[in-house]
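Missing here is one protein chain; the remaining ones are kept as they sit in the complex.
Should a chain be cited, it is by its letter among A and B, assigned in written order, with residues numbered from 1 in that chain.
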Amino acid sequence: MLDPFNLPYVQEGLIEILLLAVAAGLIGPWIVLRGLSFYSHAIGTAAFPGLVLADGLSFSPALGAFGMAGIFTGLSALISRSRRASADSVTALALVTCLAAGVILASDVFSSGSNIDTLLFGSLLAIGPADLWLAAAAAVLALLATGLFSDRWLAKGFDPESASTLRSGSRWLDAILLAVVAITVTASLSAVGALLVSALMVVPAATVRLVARRVSTLQAGTVLLVAAEGTVGLWLSVKTDAPPGATVAVVSGSVFGLTLLARVFERKARARGYARTA
Amino acid sequence: MIEWLTEPLGYGTTLRALAEITVLGIVSGAIGCWIVLYEISYSAESLAHGLFPGLVAAALIGAPLLLGGAVGVLLAALLIVIATRVAGESADTAIAVVITTLFGAGVLLALSPDSPPGIQELLFGNLLGATVTDILTAAAAGIAVLGVLWLLHDRLLAVGFDRDSGPALGISVGALNLILLALVSLTILVAVQGLGNLLVAAILVGPAAAARQVNHRIVPMIVTAAAIAIASGVAGIYASFYLKTAAGASVVVALLIFYLLAAAYGATQGKLTAARR
Partner (left out) sequence: MSDTTSNDPLFAEAADMAAGYDGRPVLTDVTFDVKPGETIGILGPNGGGKTTLFRCLLGQIEPLIGTLVVNATSATVPQSDRSRLDYPVTCLDVATMGALARLPWWRRPGRADRAKAGKALELVGLGERSGDSFGELSGGQRQRALIARALTAEAQLLLLDEPYTGLDTASTALLDQLIADLAADGRSVLITTHDVDQARQWDRVLCLNGSQVIFGEPADVLDREVLEATYGGQIIAIPGEPGYGVLPADHCGDDHDGHVHHGHTDETP
């Protein structure tokens, strides 16, 4: 049953997942606490054409992804300033266009049709040294950032008005969080693909949040959960020959569902307990 | 010049693709306006992703896609409600959790080696493979959607303008939103054939967003949106014919170009009005 883990490429995939677990596990809770689910998904989707370009023109995928992420963030900031344009529709349109551009580049310009699936849904089985270095860097960055800024991010999260009067640097706090999220998302693109980053960045954190409220427990729990779910997802991916992004998504989603059920039953049992003693 | 225009029309595939995109364009243009005015573009995109496993499951067991999609969208909606109410998650997170899981499940089914090759088309569409049945189905669904939109036009307008006034005007806002989402889902199911699950949001949102920059009344806005959608479709199909690019993706790029043109026009109008005051 554990045969897959004897294969070297699977072992590299495992290392990647564990590194990503640190990064996604530390940053995921902030994505959930600060309502950045859409943003993280958008970064992943926007990065897709960048990845295709990098793949076709043979430059660093991370660069392609960062480039697109930067452009997207910049445009989003511009759009949200404009009064007439509805940010909602323009953002949705921009993302779909990124996908379309990526599809055209992949299938017609560079003819790398078979790679579209990999780019969109990931491939733990094709992790190279560059990806591992990026994941390691993201992990270190996540450790540093959460170590330094957790308290301030938390304060801003609960009471944005008072935090902004405390110090003018609070806009920088937001920017740092968004940047760290973008870097973590980019690091996870090779593993789970452009469309399923939420499987690592959002779903595990949301699951742990069902049972834990304190930030430190949230972060520790999410790191462990991402590691566990990622490993199981990796194993499933090898066994079913399906993209790891999809297997991790299904695993993490099922865990969320089961945790939710468990919590519902626990609440009902407690309520019954109260009723009996009353 | 004329030959350039008429050559693609000699092919049955082109004619059928043009017919399909025309039907899609009219319906998407109309309902797209409401999607934009009600600011549910992201919800529409999520719906498309959410019903994907339903489509895949239907394709795998040979059931009609419309049925699979309908089941898929109901499942997605139900799960989102559960995640929001029971888990107490914000709508943002709940949608992300449910949609990612459902979409991942769909991909798992679609891309595992034992699934038939046609599944890929569900992701990116197969506009040039539109059959007469597809076109007729799209037309039937389109007529239904347009009919309901016509009937509810004034109420959609009133609630979109001022949600709180709904009850005083005898309108159930919740029911209206549900009907709107149901119409969006039906449109998505039909448009998926041509544009695929990943790109369908473009034709839902793009033409309407572009029309909004240009028009200031609702009925002209709907007409403009439909016109832009059809024009983009035609442009995309011609581009696909001559440049050999993927048809669905080409349509999306054409939509973007129209949107940018409209946005530029809208920006200049804004500057003119500011200057006049």
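One rule holds in what follows: a residue touches a chain if its C-beta (ideal position, glycine included) is under 8 Å from a C-beta of that chain, and two chains touch if they have at least 3 such contacts.
The structure presented is a predicted model; accordingly, all values stated were derived computationally and were not measured.
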Touching the absent chain when the full complex is considered, from B:Ile218, B:Ala239 or B:Leu256: B:Ile218
Interface residues of chain B (partner: the chain not displayed): 37, 151, 153-155, 157-158, 160-162, 164-165, 167-171, 212, 215-218, 221
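Everything that follows uses one rule, which is that only the chains that are shown with their structure count from here on.
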Centroid spacing, where centroids are CA-atom means, of chain A and chain B in whole angstrom: 26
Chain A-facing residues of chain B, complex: 35-36, 39-42, 44-45, 82-83, 86-87, 89-90, 92-93, 95-105, 107-108, 111-113, 124, 198-199, 201-202, 205-206, 208-209, 212-213, 243-246, 248-250, 252-253, 255-256, 259, 263, 266, 270
Interfacial residue positions of chain A with respect to chain B in the complex: 32, 35, 37-38, 41, 84-86, 88-93, 95-97, 99-101, 103-104, 107-108, 117, 121, 195-196, 198-199, 202-203, 206, 209-210, 240-243, 245-250, 252-254, 256-257, 260, 263-264
